[in-house]
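Removed from the display is one protein chain of the complex; every other protein chain stays in position.
Labels run A, B and C following the written order; every chain starts at residue 1.
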Amino acid sequence: MKILYFAWIKERVGFGEEDIDLPAEVKTIDNLFTWLRGRGEEFEAFLEQPDIIRVALDQVHAPERDTSLAGVREIALFPPMTGG
Amino acid sequence: MKILYFAWIKERVGFGEEDIDLPAEVKTIDNLFTWLRGRGEEFEAFLEQPDIIRVALDQVHAPERDTSLAGVREIALFPPMTGG
Amino acid sequence: MAEPVIKIQVQHADFDLNDEIRQLTAGRHDIGAVVSFSGLCRDEDGTLAALELEHYPGMAEAEIRRIAEQACKRWPLAALVAIHRHGKILPGENIVAVIAASKHRQAAFDGANYLMDFLKTRAPFWKKEHPKSNTEGEWVSASDSDDSALNKWD
Partner (left out) sequence: MAEPVIKIQVQHADFDLNDEIRQLTAGRHDIGAVVSFSGLCRDEDGTLAALELEHYPGMAEAEIRRIAEQACKRWPLAALVAIHRHGKILPGENIVAVIAASKHRQAAFDGANYLMDFLKTRAPFWKKEHPKSNTEGEWVSASDSDDSALNKWD
């Protein structure tokens, strides 16, 4: 699975992109957040307020946290958008 | 008094501008319309439907027909606007 | 916010929107949003040779300025520009431009939209259509939808 981080999340994690094999029990966005928290304090830090983190699956917004990751190739985590 | 005519009104009257001494009894826009009708059939023709004629006094719209002409230097008669 | 800049021009020459916008934003860092409207000469049937735009010199500028001043009372605008062409205009060419600049986008959208709606029904311009087939043109009739467009500002 390719995971992308943007803006201040990228700065806290320390990198913008990784390729990673997710464990079989990570089936939803919620599961992913729980699993990421266990990877170290840089992940815990940006997941302190999980409600403000936006998630896109294969470049489409996924607002529901119980959305399945089955078949997904690219997950992106980012703060609320401030373009325009 | 300077009187200006625009668009198809100008075409019916045959000219766009005239300087004319209005008789003392022409005190309002209504009076002006009545007086103009007496000037010939080209005036009668465009005043057949007086309600659609717009009037400006000194370059300001004057929607009411009982508006006084006292102190006015320039009267313009024209059809509804179609610019923009 | 500083006093809004109002610029009204009635001219035969065409205009360059990018230049106009650059002029009104040059040296200013308080403008975050610019909305422009341009109105073009349509000819869906391919029957139109040209439009002829007649106007009332003096009143045309004064009336658009009055509308622009109303818009500036209603929204916090930094600048408002209107350029209306007169004379012969070919299909596909520009007829009119309105540009509104503000700190935030909704004021710029509303200011430009308001100015166009009132310009259409109050500024003394008249269009004559010269068809390809006919030497004598026809004056365009005023549109009810232009009149009813004003209702949204009540």
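A few comments on the model shown:
One rule holds in what follows: contacts are C-beta pairs under 8 Å (C-beta built on N, C-alpha and C of every residue); 3 or more make two chains touch, one makes a residue touch a chain.
For clarity, every value in this text was computed on a predicted model and none was experimentally measured.
Remark: the absent chain touches shown chains A, C in the intact complex.
Within the complete assembly, C:A33 is the residue of C:A33, C:A62 or C:V140 that touches the hidden chain.
The chain not shown here touches chain C at positions 16-19, 21, 25-44, 46, 91-92, 103, 105-106, 108-109, 112-113, 116, 149.
The chain not shown here touches chain A at positions 4, 6-8, 56, 59-61, 76, 78-84.
The rule we apply is simple: only the chains that are shown with their structure count from here on.
Centre to centre, using the average C-alpha position, chain B and chain C are separated by 26 Å.
Averaging Cα coordinates per chain places chain A and chain C 48 Å apart. Mean C-alpha positions place chain A and chain B at a centre distance of 73 Å.
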